[in-house]
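If you scroll down you'll find the structure; I have some questions about it.
Apart from one protein chain that is not included, each protein chain of the complex appears where it belongs.
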């Protein structure tokens, strides 16, 4: 049986490719999801995708993934920096959550250098653009190989 | 006429009993609500229950309680520590809000020791597990006896 | 063709006139919207109104305004002080956003003196009560005259 | 055999009813103790009362309670905010200590929002005036019922 | 009788149009004053203008305006961020003072995000360039219409 | 009838004249008390003297002075910098308390520049050595002349 | 030969009696100067008076007093809290400077609790209203008796 | 003539062996005192022992030791971290004071890493359990050999 | 021609497998290097390995890699948290540097949550144990495919 | 044509040689100006001198130098540490400003280690006494050689 | 078989006796090592000595001691205050490390009061000059007696 993973993106990431392209690049979220799908096929695993701007919806998605997925790839967007509720959700579920950031948060504005959500994550990948999601998928998949 | 109170729980509390039981115990939210219901019957008051993961929904619930309930028992979960919007909602309504925490927040990680929502609350009960909800109900009920 | 602007209010502002009137005055949100409508008519521009308690809904509204409006007047309520996600949404869209506060946030409690959302705003108007929305409308309209 | 609990109040609480009544109310310490005694009778438990202005005396009282009482209700007064020695005493004894505050410390001056003594307490009740002592007694008594 | 208002600019604003035009624009102070004069004529109010680099002179000007003007439009320049003496002067006089900033101070260097003078101001307008002075004039004039 | 004042000194002040004379001078506490007595006689008021090293004893002394004296001159010694319990005692009593420091605390080590007890005091005199007690007595006596 | 002292007041103190009387009282600066003059006559010393809103003028006055007066009584107003230049002037001159505050700065807003000018002062008197100037004069005069 | 030293322990150290043995070990205070006595005999010096929970009593003990002992071994317990009064007492007396901690305070909770009392001590020994008292005695004794 | 990458480990990483295995796992550095070598062979790229405890040696290695390698995988060990010199070296060279951490630094002690070296890195991978080096290699290799 | 430079000194520097000579040396300002004049003659450039205690006057001087001088040597005295207005003036003018300090500000009191004015300066010379002004002149002159 | 211990000194300690003798005394490092050797002979244990100015060399020495010595006496010099790499080395090895400081670091400049290396040490001895090394040796030796 193949493992299924959830790739969930947080606030404003639906605007990828359009939003501040000098920071976040010109790749759209759909293109990233296509890239991840292709790699998933190579790895023989399944992937589902979701994107929410609301903190509550993201928490709901994590809770739901606990029953339906073998792991989560999460880009919490700006919630990274203050959402203890999202951090609690990551800690509350049993499946591993890998946190991904498109840009290298350590080299940006001061408030972006801190991740409160990463405290409960299994690992973090930051600064590799869309490739980061692929690396995260490999990290999750390697747990089941 | 009997008074009715709203017991509303915040993010991740729907996972009670399953989430980090070494911190939050093995009692489920349903069991807590049953416990509160029993005590409400003894006290001759009514109780309604709700749980939301979203900040906006919790604010909506508080606004609505202002017309429909005589008081609110609120466990804001992780929003306790940063949701000034929730704190404003508590201040904005006229009925008293009692804040409850299952664990003793003063003895946990640094960020959990601060409650921004409690600023506007009528009182706080923390560290008594599910019994805290019962104590909060007694405190509210005593205002009408 | 006339320009249309979106006036969007954040958490607890639906309670205006009722909530802490000694701080926020006795004017209701409907009365403010009426005042803005009248001025819009004088200026020959259109206005739409919205109010949300949820952070995600406010972000959605800003995203949507990017296609449908020539500018946004935003009172982020308490999200002003911690919602980096809302700040990112303001930065992510192309139309100008003017931040309005009813009270003078610089003269209130310590945490209210900081605006994280204003970082990406076109400008800020604070302390003039409902008149602030009208001034913000004039500022936006002047961009198209 | 009935359980006995110690209710011990810290600095300046002997002046209750007289000291800043707009903050602490007009109830005297004797009246609070009478209220607690009545509830103790209903619950079938015993209570002893003490009040000290000195940090050392409060520590002595906690040490002594470890042998003579089944639990302690402690209002540390201003020591709440800086007495690590009292916090150590709470941690050093085996019987549970419930911390009580008449006012809601989270809504007062900045330095009063922090409790260093609560770190080692079993739980905290704050903001309910004299009722808080009764709630604390119930919480302690429920451990033996 | 027409109301008269004082428009007073602080340190370095005499260099407007020449000083860091990428931040402050190429409009000169004389051009701003002309713009405000035109709007004053439309509104049927009087305006006087002044500019000082010294903290003491600005305080003197505010004291003097208390007897001679119905309100003050003040751009405190860099004194915004540390002059408690100027803040005291604003609080000491009876006529309303509206604080204006050409740039959006919330989006600039860290020390520029804090306004100590705004604490005592009637309101703040920031980020609209020279238009900000006009909006401030309207806000003041509306008090007398 | 003549007014009586209490002059109470805190920890380590019994060692005056011996302890770090380069900071505190070579005058002994007995000599200071003699100086104050002489001035009291001139002013036609009475004075009592006390010195305690314990925080609890100082609080007791303040409580007792509330019934027996018309005012208190207090040198809280090192408790100045952290004893919120002593600060509460000053606030709790009705008679005025004047805080005296032998040295100019603003010019010493960082932690000595802050006085938490002075928050509730009627006034503060610092830096004049033993003369400070005399000035404090005059300030108190002037309230009754 | 009689000693002469300079009494110099800083920014906004010319408005005494009119400015925020609930904080600073209704006594005018002229009345305070009259009070000090009377006491000077009793003590057989001379006094000169000055008031400046500018930091530079206050520094000039202190420099000049070094040659012309035997000591200075200085109320630095809001400069107390940030003027290191004034602090340097106090340290630079040889005659003693006594710092006076009408209100008890330790019990006011956070930024007012710190005095950077007091570091170099001979002593500080705060919280006694106009009487504070008289006490300061006595302290200075006692150096020459 | 043999030198005599005072070994004085602060708050909660009377509970040693019983209090949090995983941190402080199972050795009782009596056993530590016995160990020190034996070593004192070997070294040919005398030792006296005391333990107080009160800050005032500890200060009294230090004052008294100044006349009666050649040095002091002090474990200030939790007062280590905030008692400036105790620090002043150590500075006020002439005989050397060696501060001892059973546990390595640098490796514990954040607030325990700071010693305000050690500022005035002759030296500090931490982390060696009961052996620390013996090392401190040797250090003191070596001054007289 | 195949690309060659440098894998360089910082202080104490030579002890991997032996040092605090509950934090860092039981895999040795040699085993990690073997793992990376195998993956390099699959990817058709070359890898060199180095480990230094000294800050200067690590800087030398980065400088040298600028001429000899197409990219660097760097685990700076504890230098991550304070070595601005190493951060400058990363910024000074032209080839990309990927920072790797075995553990999830965001979930560890406070000082470990900050990376000063990551500011200049191309990206960061943390929390995946030895797999992290492999992911970093893929990220570097993908730049040349 | 020879270049002319302005050497301008800030508050209290008129007292040089007299003011705290153990910190600032016994050289007077006139002697420094003489030293600079001699070196200017050697270098074939002109120098003008000014000294002001007021912040506004210093800003005026910098503005004026923009038209009349080829560069400025500025010792801002204590304004170094808090005058953002002076910093803005340095940034606002086109001619280079070299900041000079007689003492090594990095080795003095904490508040003196920060220079807010230096942010906009061309360079800084500190710790060489009067020689510093000469070095600054050489640095400026070298721009025109 | 006798135990061997390593005594290793950090940066600048090779200059002992010459470097700031008013702080560090006039004893040279060779004299300290002689003192320790004599005591080692008395105790029947062996000692080796080393001194390095480099952080990497000190880490190497600790690693090497893990195989060759039964314990380490380490004076990390200024690395005490910021070398997390050295702290990690102490934690990484199995033999106990006792940290020694010649001076009482708690009574010196602010940055010297914090020891990051002591977190992982077995214990700390500070303030006893060269005697501190002897006490540390006794503490280590007592583990094997």
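Letters A, B, C, D, E, F, G, H, I, J and K name the chains as they come in the text, with residue numbers starting at 1 for each one.
Note that contacts are C-beta pairs under 8 Å (C-beta built on N, C-alpha and C of every residue); 3 or more make two chains touch, one makes a residue touch a chain.
Only a predicted model underlies this, so the values are computations on that prediction, with no experimental measurement involved.
Looking at I:5, I:24 or I:82, the residue that reaches the missing chain in the full complex is I:82. When the whole complex is considered, the residue among J:10, J:54, J:71 or J:132 that touches the unshown chain is J:132. Along chain J, the points of touch with the absent chain fall at residues 104, 106-107, 113-115, 118-128, 131-132, 135, 138-139, 142. Against the chain not displayed here, chain K makes contact via residues 10-12, 14-15, 18-20, 52-57, 77-79, 81-82, 111.
Listed here are the chain I residues that touch the chain not shown: 54-57, 59-60, 63, 82-85, 87-89, 91-93, 116.
Please note the rule applied: only the chains that are shown with their structure count from here on.
More contacting C-beta pairs link the chains of H-K than the other of the two pairs H-K and A-C. Mean C-alpha position of chain D lies 63 Å from that of chain J. Mean C-alpha position of chain F lies 31 Å from that of chain H.
Chain B and chain E have centres, each the mean of its CA atoms, that are 47 Å apart. Touching of two or more other chains is recorded for residues 54-57, 82 of chain F.
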